[in-house]
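Left out: one protein chain. Kept in place: all the others.
Moving on, here comes chain A:
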Amino acid sequence: MRSAVSVILSSPVPDNKMSHPDYEQTAHDHAALLLLLKPIGTQIKQKTVARLCERIIKSGSRFNVYDSTVGAREILARFVREHPVENNDWGEFQTHRRLLGLITFGKYDTQTELNELCRLHETLKVKYGATLYDSRAILLGPVESTNLNEPPKSFSTPSNFKTRAVFYADESCPDLEAQIAECLNSLFWILESKRLERSREKIDRVSLLLAPFEKKDFIGLDLESRNNKKRCCGRITKHLGDLCLQAGLPGDALSHYNSAASILQAVNDWLWLGAAYEGLCTASALVLYPNMCRSLPLQRNSSLQEGSPGKQRRGSQAVTLPTPPTIDVLKASMPHILPPEEISKKYREAIIHYSKYQNAGIIETEASFKATRISIEQNCTLQATSFLNNVLFINLTLSEQEKIDRFTTLSELFTSFGFARKASFCLRLAATRHVSQNNPNPDWQQCYNLMLQVTSGFKLSLDPVEMPSDGQRGWPAIQIQVINELVAAANRMGNPALATRHMTFLLQTMFNHLTPQERKDITLQLQAVSQQCEGAPVPLVLDSGTVIPPANLTNIPKTKSFTLKNLQPHLQPQKVERIKEDHGPFLFTPINFGSLERKNTSKSKMDYLWVEGDICEVSMQLINPLPFELHVSNMRLLTNGIVFESIPETITLPAESGPIAVTLAGTPKEVGDLEILGFSTHTLGVKSNCRLRYMENMPHPQYSVEVVPALPRIDVATSLPQTASFSSGDNIVTSASVTLYGGESSECTITITNVGQVPIEMIEISVQSTLDAPTESKIFNWSDENLKTQLPLQPGASASLTLYLYAVVDFLAPTSRNEISSSAYLSQPSSIMSHSGPSSLPSRLSSPSHHTKRQSELTSSFRSGLSSHSGHSSLASTRLSKLAVPLHASNIIEGQLKIKYSGDAGLAAGYCRISSVFVTIEMLPSVQITSWDVLPAETPAQFYLVLDVTNMTNHEMELHYTQTKCIYMEGREPCRIPVPVDRCPLNKLSVLNEGGDSAELERICAEHIASLVDLRWQLLGIESSGKATLSGLTLTQDMLDLVRMSPLQWEITINDIAVKAQDELTCGLGECVSVGVGVCNALEHSLSDLILSINFYQDHQNGVNNYRLDTRLSIAGANKVMLPTLQEYGRAYHECRVVFFTAGQYKIDIQCSSRESTPTALAICSELINAGHTWRYIPPLEITVGEC
């Protein structure tokens, strides 16, 4: 569009050029009457003026005038608040630039003030006198005047005041609109008369109309030439068109413009040809787009502003506007009207013609803006863009302020059709103009304000939260520059707070786009700036009302992880009593309601508890991305909900250091839900609130944890040495270890000190181990009552508890006796004596090799005191051995003494804490019973328990096995001891009813033995003593017979004299001895099918019993009798006689056996027990037959 001719055609005439561009003009302004609204004097308030102006603009911008010939004419008026008088000079070129009317506002209280107002008004009239048609003065006085146009009574206007004034007493100015309408009417009619006057002029007699800068060009030209005549004619035609347009006759105007264009084209009068084209365009636009003009009610604040006349936009069109007529209809009445697409084309031509004159730059600029507005109206944004682009190329010598206005207007127009980027670009240029070197009075404040508006176009939101962390929004390079400019502007306008804020924002949001060097530089700058004003995470409110949201440095240092820590195990609150909630019969439901959502929420809610008044911690990992040491101070947790006292933390991160662990701690001061939102930092002079919500790679936006009431804390100490190493389990605070020989006891004093702030009101002690309950209770013992008496425990006080430890070991070596006993039980052996006599003992005594085998068995198998009867089940024993491996494999017993304590509010809320003492008892074997048997004693009330005892220690041992008897054993020495034991009385067995089985019987007997046998050992070397128990003995049926009292009570008489077992009996050869046997059933049920037999034999004392005594004695009477039944407590008696033929020692075996039952017989259980059983009189009677 630019052409080099412009330089040739117009010589620079700077004083004549229009130096006050009006960027706000629209095409419709060509048709408007220009009025100046001006407050005068100092009294009147800005607000009043603004309100009055608004009313005037609202009522007067568009009005109708009725003319007898044409009918209604729509006249437009344009009200401005400033009008440079130089612009009037262009009034000949385009008549709408002339100021036609003047309305002043003034307020007076005294006559002098009124006089001054009148003088000012007249001065203005003189100033614009060349073009002014009419004027009004609106004067607000103290008193009402009777006639509006006359001053109030006590006032008078000076004689030289010739203006029609309107006097009001108050600011409401009731009929202001009517007054203005009257004024506008008068203006119109003057204009109309001028138009008519012009139109009646003879074309060939008119003088040449000139644009201001042309005056010099035409000096000396031949005014009478034909060419010039045509030029005059064309120009006046164009001028007429202008007047017609203003007078509301667009049709006439169009035809005038059209003919003017053709005339002017012929004479190459480019400037005026451009004006004619522009006239065509504006007139067409006026007709086609009647709603584009500015006559509409506007918002109060944006209506009129000082320095920007008529700042009004299309766009606020009311709904009631008339719809624009179609082009076809209009074409009929106005043949010269341009169709829409022609308008911009013609405008373009006009602009090209203007561009040929350097002095018409402002006209060209204004035309471009007007053309743009039409294009916007037509929705041709690309067209509009090209017009606006042209504006930038127009070379004008403008003041900086005008340049700023130009860019601002450009920006506004770009914005209006959505070209936000271009708008921002222009606005940024405007901002830089405010502070350019050429600007005599740089205004950093303005620059900053404009820069702020620029940000949106570059997709830069000043709230870091809205900036995506990956930076894929907008253009980082540009954004960085804009922020830098903001920082600079903020600095220069003396607002370090803003500079700090923007610098922080830059670092925070653009960090990924900065080079390492830039990062370093900016960081150092920030440090410098923040020394003047520290950055804080609060919104900054500017004077203009703009809020700069806080910027937080979450990248410096970068947080890699953020996790809440549970309390230490022994400080974790536990529910005192876990009441099992009834979840119905189903433990698991496959139905997951809104699975994703639920998972998220549940995770951020911690499943553990924090305690009021206790230090709770959050661990974090920080990364310093900067190439220098970073000092981060005052790190605290940000919380929500209950009161939380955070402990400030300060750390220094080395340059570019990897994840460094930091722990932030604090104390909850209330009970309830605590939300952890993030943490705050103070680094590089900026305080930041780093919220998890806005940080990258954080799984949860916040964490919440429940805080329970304060609980006491204890310190636990034991009197025993600590374990070197113990398996760390739950809430273990200390440990105790002791070594005990089997059967030995020890004490351990546990001191509990309350180190918290809350008294302890409840302590519960319990032991946890892998042992079964009975064994556990044997090993660990304490007195709860003693402890209870020491409660409550005030803070600082301590209590002690004695824990009694006892080494429980199995003193019985496992042997193969199980098989013996089971076989003995299942099949009644036919050889009667083989298991009961002393001769049977050696077979079960241990040989040394057997002994070691047992030792190894000891480590791998386990027999509880109750389980010996299950020996026939190998499955059971293997299972048991598996279960009990820890006990015997290492001989080390580990137990945890759990101290459950609580107090005060915590107790009321149902929480407690558990501290555990880890107790290790190493159990060394002391004595071991490798085998045992029973032997009949000298009295039927007792029997001998024969034990093979081995001293398992390396020390000399003293073993007391009865009240009076003791034995010394060397280390590792085996020894056999007989222990006299009372036989198990029948009343103990009476619990055995008919349903009882032999296993039960064995158990009772074993317990009986265990309770009576008291083996006390004492190690002489190391002064320790203990007690061995015999629980868990297994007994065969034959043993049982010895152990328990016989159910049959024997009454033996020899020669009618009752004898006892140990009695020495003698008789002579050939003497007839009468042996009477009485049997009493001591059982509570009757026995049947008993065979009572009396047998004689000789014991050769070498394991051989000779029963074949036919030659040595003779028996008179039956030595065998059948007893069909023996009632309970019933008695049977049998007697026979015997004669001994040879001398010697004879023994009488008296026994009573029940008949063997066949397996096929349907015998009830109790019969089965008694069936096939033999009861023997023990010990056998001994008769010495002497030779007479």
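In the analysis below, a residue touches a chain if its C-beta (ideal position, glycine included) is under 8 Å from a C-beta of that chain, and two chains touch if they have at least 3 such contacts; residues count from 1.
Here, contacts and distances are computed from a predicted model.
Q: From the list "Trafficking protein particle complex subunit 2-like protein", "V-type proton ATPase subunit e", "MMS19 nucleotide excision repair protein" or "Centromere protein L", give the UniProt name belonging to the chain omitted from this structure.
A: Matching the unshown chain against "Trafficking protein particle complex subunit 2-like protein", "V-type proton ATPase subunit e", "MMS19 nucleotide excision repair protein" or "Centromere protein L" yields "Trafficking protein particle complex subunit 2-like protein".
Q: Which one, A:Ala31, A:Ile57, A:Ile478 or A:Leu787, makes contact with the chain that was left out?
A: Spelled out, the listed residue whose C-beta touches the missing chain is A:Ile478.
Q: With the full complex in mind, choose from A:Phe79, A:Phe425 or A:Phe1096 the residue touching the hidden chain.
A: Hidden-chain contact among the options goes to A:Phe425.
Q: Which parts of chain A are in contact with the chain that was left out?
A: Output for chain A: 381-382, 385, 389, 393, 414, 418-422, 425, 458, 472-478, 481.
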